[in-house]
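With one protein chain removed, the remaining protein chains of the complex are shown where they sit.
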Amino acid sequence: MSELKSPDAWERFFWPIAAAAMLLCVWHYSVLWTGTKIFPSPLSVEKGIAELFHKHVLWADIADSLRRVAIGYGAAVLVGVPLGLCLGWFPPAHQVVNPLLQILRPISPIAWIPVAIIFFGIGDPAAIFLVFLGAFFPIVVAAVSGVSSVPLIFRRAGRNFGLSNFQLLRKVVFPAAMPQILVGLRIALGIAWLVVVAGEMIAVDSGLGYLVIDSRNSGKRYDLVVAAMLMIGVMGLLLDVAFRRLEKMKSVRWGFRNAA
Amino acid sequence: MSLAQAGLAATPNGYKLRAKQLGMIYYADSKSVAALEDINLDISDGEFICLVGPSGCGKSTLLNLMGGFLSPSSGSVTIDGEAVTGPDQRRILVFQERGVFPWLTVEGNIGFGLSKLPRAERESRIAHYVQLVRLQGFEHSYPSDLSGGMKQRLQVARALAVNPDILFLDEPFGALDSITRVIMRGELLRIWQTERRTIVFVTHDIDEAVQLADRVVVLSSRPARIQEILNIDIPHPRNISSSRYLELRDELLKQIGLAYEI
Partner (left out) sequence: MRVPVWLRPVLFLVALLVIWEISVRMHPGLILPGPIAVLAGLEELLHHGLLLKYVVASLFRVTWGFVLATITAIPLGLALGWYRRGEMAFNPLSQIFRPISPLAWIPIAILWFGVGDLSSIFLIFVGCFFPLLLTAMSAVHNIPAVYIHAGRNFGLSSKAFVARVLYPAVIPQLLVGMRITLGVAWLVVVAAEMIAVNSGLGFLIVDARNAGNRYDLVVAGMVVIGVIGLLLDFTMRSLEQIRTFRWRSSED
């Protein structure tokens, strides 16, 4: 904002790489200077990543984590979006249900584990349930908010053209609320990714989260711990980027500039 | 062109729209505010009526009542002899801004009310109205690519596509710059003369009213009553420097109570 001149195109790549390089140097030298035996250096982490890839462990774990996210998140979307649309459409209904939602929402999915285990036992279904919980609330909130912020003009125009209630919901309210719903879906996806990793550290025995815990427990392989963490970060970022692409396609078309 | 084709055939009881002793009272907190009082208005088929009045006087309320978006506290509105009880495809409202659906293309918007028609007819109608409002070349564009004037033309096209009897326009050019506004007035008149409908047009712009309307209905400030109805007896195209035009304009300014020397 207050620079000497506008950054050039090449700088878009230069600066992040420079920052990353600086970070790696600091990391490398800290490990060297403190003489730690346990905490890995960047090089050993790199070797660790290669090792994980070679052993095919990484692909399996990534696949497992993604699978759980897909099912849990998918379920949250299928249940949450229609529910949110209904609640947004019928404010009295929302008013009745909202307090319950607001009390359940701050309860970390992790805290649900004991209850999840009662219903689902230990293993995959419990983890998927946790993902569902984590994604469900942001989606409902976004859908409700999206519907209630549809301008009255659109509803009136829809009615003017003789649309029934259901048609109105489908042809006017839903498309109009879409940008906001998409933002909520993206945020929920990020949360789903966080929850799946956390859940895997506790309740199952495969996946990236489990890899983190297991690497430490079976031999203090901190190089693998950090390697797994980086993979988690990168995967999460890729999911987010992919989703933003999706948003851009729709939002720019509709001219909603504030789909931040 | 026969009278019927020009849309000037007489309706059964002679009037297209009749408002009888229309009144509207709003309730806010525990107070009641009378927005409209004792509105009596008869509009003939194919007429161009302008509603003018000071800001906030209730012009939009009257329009919404006539369109069936609000229920009157007293009195009634009948169109073609039928009481108005709700919104209907036969009378379309065009809004000041943001009325077009941003997720549909130009074609999509114009075709919005046409889903019950067979495809061939729908497509030919859409093409016809794209031509009429001069948006050729933009059929597949989204509203975000259009200028303000173009968006309003799109709204008009969408409204006309369903063949309504009456068009209600609520300050449709209010959000446009003054040059575009002048152009849009010409466009509207051209369209109206090509495809005649009854038009009820709300504006706070005196010149606009005199340039467009057959009759101008002046509303007083709240609670709004019909203060005066002016007959604009100049034929189109109207010369805005002619003495008759200026006379009528002055009369209108006087009615609204504005001094005309700044």
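Order of writing sets the labels: A and B. Residues in every chain begin at 1.
In this text, contacts are C-beta pairs under 8 Å (C-beta built on N, C-alpha and C of every residue); 3 or more make two chains touch, one makes a residue touch a chain.
Predicted, not measured: the structure shown is a model, and the values here were computed from it.
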item: Displayed chains contacted by the hidden chain, counting the whole assembly; value: A
item: Chain not shown: contacting residue from A:118, A:152 or A:249; value: A:118
item: Touching residue (missing chain; options A:15, A:29, A:53 or A:90); value: A:15
item: Selected residue (touches chain absent from view) among A:42, A:162 or A:190; value: A:190
item: Residues belonging to chain A that touch the chain removed from view; value: 1-3, 7, 11-12, 15-16, 18-20, 23, 38-39, 92, 95-100, 102-115, 118, 190, 193-195, 197-198, 201-202, 209, 212-213, 215-216, 222, 225-226, 228-230, 232-237, 239-240, 260
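Basically, only the chains that are shown with their structure count from here on.
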item: Whole-Å gap separating chain A and chain B, where each centre is the average of the chain's CA atoms; value: 49
item: Of chain B, residues touching chain A in the complex; value: 67, 69, 86-89, 91-93, 95, 98-99, 101-104, 112-113, 142-145, 162
item: In the complex with chain B, residue positions of chain A that touch it; value: 151, 153-154, 156-157, 159-162, 171-172, 175-176, 178, 250, 252-256
